[in-house]
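Mind looking over this structure? Questions follow.
Heads up, one of the protein chains got dropped from this complex, but the rest are sitting where they should.
Chain IDs A and B follow the sequence of writing; residue 1 opens each chain.
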Amino acid sequence: MKPVLVIGGGIAGIQASLDLADRGTKVHLIEKTPSIGGVMAQLDKTFPTMDCSICILAPKMIECYRHPNITIHSESEVVNLEGAVGDFRVKILEHPRSVDAKKCTGCGLCSEKCPVKRPSSFQAGLGQRKAIYLAFPQAVPLIATIDRDACLWFTKGLCRTCEKVCPSKAVDYEQKENLIELNVSSVITATGFEQYNPKDIGEYGYGRYKNVLTALEFERLVCASGPTGGVLSRPSDGKVSHNTAFIQCVGSRTQTVGYSYCSAFCCMYATKEAVLIKEHEPSSHVTIFYMDLKTFGKGFQGFVDRAQSHWGVQYIRGRPGEIREDPVTKNLTILYENTEIGKVERIEVDMVILCTAAVPHRENKELAQVLGVELDEYGFFEVGDPVSSPVETGKPGVYVCGSCHGPRDIPESVAEASATAAKASENIVLSEVGQ
Amino acid sequence: MTSAPRIGVFVCRCGINIAAYVDVPAVVEYAKTLPGVTYAEENMYTCSSDGLNKIKEAIKKYGLERIVVASCTPRTHEPLFQATCEESGVNKYLFEMANIRDQCSWVHQKEPEKATEKAKDLIRMAVAKAALLESGDEPEIDVTPSTLVIGGGVSGMRAALSIADQGFNVTIVEKESTLGGKLRGFDSLFPHKQKASEVLMPLITRVSTHPRIRVLTKSTVKSVYGFLGNFDIGVETRQGVEVLKVGTIIVAVGADILKPKGLYLYGEDPRVVTQSELEQLLHKGEVDAKIVVMIQCAGSRNEEHPYCSRICCNEAVKNAINITEKESDVYILYRDLQTYGIHYSRLEQEAKRKGVKFLKYQAERPPLVTSEPDGLKVSLYSPTVNEAVELRPDMLVLSTPLVPVADAKELSQLLKVPLDSNGFFMEAHVKLRPIDFATDGIFICGTAHSPKDIGESVAQALGVASRASIPMAKKRVRTAAIMSQVDQTRCSGCGTCLDVCPYNALKKNDKGLAETIAAVCKGCGVCGATCPEKAITMHHFTDAQIEAQGLAALEED
Partner (left out) sequence: MKYALYLGCTVQTEQYGYEASVRATMPRLDVELVGMVGVSCCGFPPFSSVNELAWLYSSARNIAIAEEMGLPLLTLCNGCHLSFTETIHKLGNSPELKVKVNEKLAGEGLRYDGKVKLVHIFELLHDEVGKDKITAALTNPLKGFRFAAQPGCHSIRPSRVGRPDNPENPKKLDELITWLGAEAGDYPEKNDCCGSSLAVSAGKVVLDIAGEKLKAVKRRGFDGLVTTCPFCFKVYDNKQRAIQAMGGKEIDMPVFYYTQLLGLAIGLKQEELGIDLNQSPVDELLIRIGGA
């Protein structure tokens, strides 16, 4: 029986892999970054249940790691695909992490002693990591990686401190990239999404005003494992924020700068983040500026109702026209129209969270070419028939699940992941029967 | 055992999560003083591969027979540590966890000394119990490679097809006389305006002719006995009652459409219809209204049905586009337009380009619908235009929500699965197990779970096909050894335990005494607490073990 290829180690890729592995199918799980986990690993809590995100994700990550039927290829990419359903020949490029996976224990000593700092993408740029680093404390695999563009040895021929301090002698500067070939019966694409960068929306001042953050940056701010240990201290002066505003549809539902589609889960994650603020600082004032409140999922309406009635989160219907910064206090003034009463108003807050759209991964284009499948006009993977075959691309044997084909929340991604596993399993049975 | 078992204690620092508040080295030293503790150490992350290896090494080196890990929550990490024990030859039920993170360091951050003392207490309790733990044998059960699908609509049929294509037998039980469910009443579908029949007919054909699928129409489920892999289902068919033996069950009973008599004159005025009634009229080409008004959230997002029914905005927009293409004026009165995602955003934009007019109304000020001598009148205040608006439509369409089917409650009781507060079936975990029930072997898909469109239903249907196939592909599954055991010499046959068991895991044997069905029992303990004769022992949570923990808790240091 041929294995199945799963591209992307976020929650969707993890679910698809576990479904297949649990029923005896071998899986190769390809992940581009040093650890599986995806965006879900960066979230503090999940809506509407307010579960600790990493707490419910980590056991599944560990299950993947320990599962005899799953091989995780981290720091790897798919570079070539040939063949047809039932018999795909695929080439995987494993990038060198410069650390021997068999020896590294994930103790983190190398990272402690490394002199080079870089912005941490796990901390959404709010915190730093070293040139040799562990992706995050619950990373799977928990193996250090060297960022060769930052490392003093690779850039200037200096240092090598990590090699000296590693108790397991796991550092290997000579490590080379590795091209492996696999023969698989199906391919499941679960590469997820990126967050829109709102710097192009000049009127919101992102990148200019320190206290204007994106939602993902906020998740790291409020998370106990984030750069401030979960204290809501705002970037400009570290003062605990007591008056926060959320702006919805940043980069989405727009005909000018950004994308025209609705990003589906932002209203809910804003509500969640608003409740988190209230949980951290009950005396805080929180306002959410929205256009249409998307409460279409199971439990969503109840969650929003509770946010309002129990937590006192305020919802104002109106898309702010501009954010201004007070040059001394660095507080922000939001100019908006409250469309329910038809009045133009302003409000001063100490922090603004921009709820940015989920946008296609910049690497979708290349991957789509490699896989021989189509992207839509935005750059998301295209599904052949969204009604009858919601997880099938135009190419038999290549499936998609999760946000790589349009923004969707975790339960939908998980159900779709199982759906792709079903399709892959059907293929296996078909090929066994020899039809 | 003749001598006290050798206990190993592993105290986790969990990075800074525990170590920043609890004095881990002091706790380790304390653990070494506890009765029965042969070995104790600290780890940075006990759950890391490094930490797990250390446990295995210590078991080997010190001949450990009981393992206590003091770290985070067993909810996420117990299986991992148990598996590690098994790999070193220690039965997984000889493992105990003390939660010194969630229940200690995390909640006592401002009192580190007290947190440290509490950690010591928790470990002392765990060690006391560990000393009394016994091995457990996990029962293995055979899984019948056959599925029952309750409901023959789109979801049920799609799930059935995938399961059958994966090589398992499927029986579909459908209460109507034909397959197809609610989709039969539809005209054209969003987002690509396919005819509903184009989606439905191929499904029905394949299902009806598939060698591994058996369809029982005009049939209903009357009784459910058994457990994962071994369900006995009593079905009333056209020919009488039949008992099916299946390994897994899929609930795909769909949902009903609310018909809110009296709301906005519905049921009183023939010009007021629901969206699904509009669908049928459109299908027959019988819509010639010049001005059509649609009211969203008609009967939903209110006290009675406090949820959003997800599909109504998109259905309204789709129907509005159809009508407006015939040169009529369409107004959609909405509260929040749920045109989410890529496809529906496109649909919304198309509607606006084609001249469909969207007017928001506020929940506190719903539209007022009256029947005037010269026709219907709809009055509302709309923030969209900041003024009062009056419309005189020829036809008023109410976008009403999906509601649970009438027999959902009955079915939930038969299957012993829960419903949520809105009456839809409740899954095991909203985020990570959306299509499983907590009860093993039973799964949920489609609108029976919550309102959703056809594509989403099909995705869930395929999803449950995967979930259900897992135990069937494995052919045998193991269940936990944490279960009740009835002492036959003490049982009086009163049957109270059978009544209180939430999982139907006890039965009366031929002596009229209670007996545990090992494979189904979840070890919840309700029977053990209830039994008036104290005849029931809860393995892994025996009275002696719990007493030992309690006494250990009260011990002074």
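To be clear about the criterion, contacts are C-beta pairs under 8 Å (C-beta built on N, C-alpha and C of every residue); 3 or more make two chains touch, one makes a residue touch a chain.
Owing to the predicted nature of the structure, the values given are computational and were not obtained by experimental measurement.
Here the missing chain is touched by one residue of A:P119, A:P167, A:G202 or A:G372, and it is A:G202.
Across A:D51, A:D147, A:E325 or A:D409, the single residue that touches the chain missing here is A:E325. As for the chain not pictured, it touches subunit A at residues 202-203, 205, 208, 324-327, 333.
Methods note: only the chains that are shown with their structure count from here on.
Subunit A and subunit B have CA centres that are 24 Å apart. Of all residues in subunit B, those touching subunit A in their complex are 15, 17, 44-45, 47-50, 73, 75-77, 79-80, 83, 162, 165-167, 189, 191-192, 194, 199, 202, 301, 306-308, 310, 336-346, 349, 362, 383-384, 386, 420-421, 424, 429-435, 449-450, 453-456, 458-467, 469-470, 473-474. Across the interface of their complex, subunit B is touched by residues 11, 15, 19, 22-24, 46, 48-49, 51, 55-56, 58-60, 62-63, 65-66, 105-108, 137, 141-142, 224, 253, 260-262, 264, 292-302, 305, 317, 339-342, 376, 378, 380, 385-391, 406-408, 410-412, 414-423, 425-426, 429-430, 433 of subunit A.
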